[in-house]
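A single protein chain has been omitted from the complex, and every remaining protein chain is retained in its original position.
On to chain A.
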Amino acid sequence: MKTVLLATTALLAGAFGAAADGQLNLYNWGNYTSPELIEKFTAETGIEVTITDYDSNTTALAKVEAGGSGFDLVVPSANYVPVFVEKGLLAPLDKSRLSNFDNIAADWKDVAWDPNRDYTIPWQWGTTGVAVNTSVYDGDINTSEIFLNPPAELVGKVNVVPEMNDVIALTIFNVGGDACTEDLEVLRKVRDKLMAAKDSWISMDYGTTDKLSSNDLVATVNWNGSTMRARLNNADVAYGYPKEGYPLWMDSVGLLADAQNVDEAYKFLDFIMIPENAALISTFARYANGIAGSDAFMPEEMKTAPEIVIPAEFAAAGRFLPTCPQKATELYTAIWTELRK
């Protein structure tokens, strides 16, 4: 009797296998994963996806490094990918299992932080600039002075996202230095400028999309896609490209070395490299992705958005942030720690 029951159960399990088997734990930035994308993936593969949020690269690194996190996929920024790789936290990708690998756009196929894309595939890329509510300040917003030396209307109202690499890079560009500079004269100016500016800030916090939408924040250092989402809710919000220079960045998905659901993870990685699916990611978070041909599936508003299509006059000011040498990172961390006190 027992055998019959077991056999029946096995049969049933086989029949409904597509709906019941497999799960995947995705560890991603908060408010960054398209629910539509996940629904579609689950509908097609039967794999249940659990999403856990983090708010910074350091948080993600610390949690993954502690071990036993149970996550399968993580989405670090370009400058953190080498750190994850160096610490042995990411598994090299078996490209024979990724049939859509060739869909990665030529620009993003071989990148400095992950040569030949041995460890990660593109998730989204964008820019870091400033977001300003133009009903409060209608002057020139295409400058990092918005947060480094705010106009009178914005003094005491500026938020700065606590993302070290972006903020330090914006400030280095503002005082005329290059990304990853170790020039002490430049860095002294960076520190002094930040320390002086800090008094005119109201907070150093995330959650800018919601707060810009609800007018709780009127000026902040922000990412382009977040600003676009806020503008769709609140027409007064505008995005500024600092003409002194602003960072370009990309977040990429990597497979964790201690992933438990490796097969499911490969299915997901392959799935998001299909242009139609990559477009879903972008339509939700409002950043461009690195998959060729996904534009065709994007809504019209994305194709013309001033936050996504970089205006020609500011294109040259955008600079990709490389992974800085340890020495530079140490100096930046020292400045950052002093600032955050």
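The criterion applied here is as follows: a contact is a pair of C-beta atoms (placed from the backbone, for glycine too) under 8 Å apart; a residue touches a chain by one contact, two chains touch by 3 or more; residues count from 1.
We take it that contacts and distances are computed from a predicted model.
Asks: Select, from "Formate dehydrogenase delta subunit", "AzlD domain-containing protein", "Copper chaperone NosL" or "ABC transporter permease", the UniProt-recorded name of the complex's unshown chain.
Replies: Listed in its UniProt record, the absent chain's protein name reads "ABC transporter permease".
Asks: Looking at A:Arg191, A:Arg229, A:Lys267 or A:Arg286, which makes contact with the chain not pictured?
Replies: Reading the full complex, the residue touching the unseen chain is A:Arg191.
Asks: One chain isn't shown here. Among A:Val75, A:Met164 or A:Cys324, which residue touches it?
Replies: Candidates A:Val75, A:Met164 or A:Cys324; residue touching the omitted chain: A:Met164.
Asks: So which of A:Ala112, A:Ala196, A:Ala315 or A:Ala334 would be touching the chain we can't see?
Replies: A:Ala334
Asks: Residues of chain A in contact with the chain that isn't shown?
Replies: 56, 58-59, 61-62, 65, 83, 87, 156-157, 159, 162, 164, 184, 187-188, 191, 198, 201-205, 214-216, 326, 331, 333-338, 340-341
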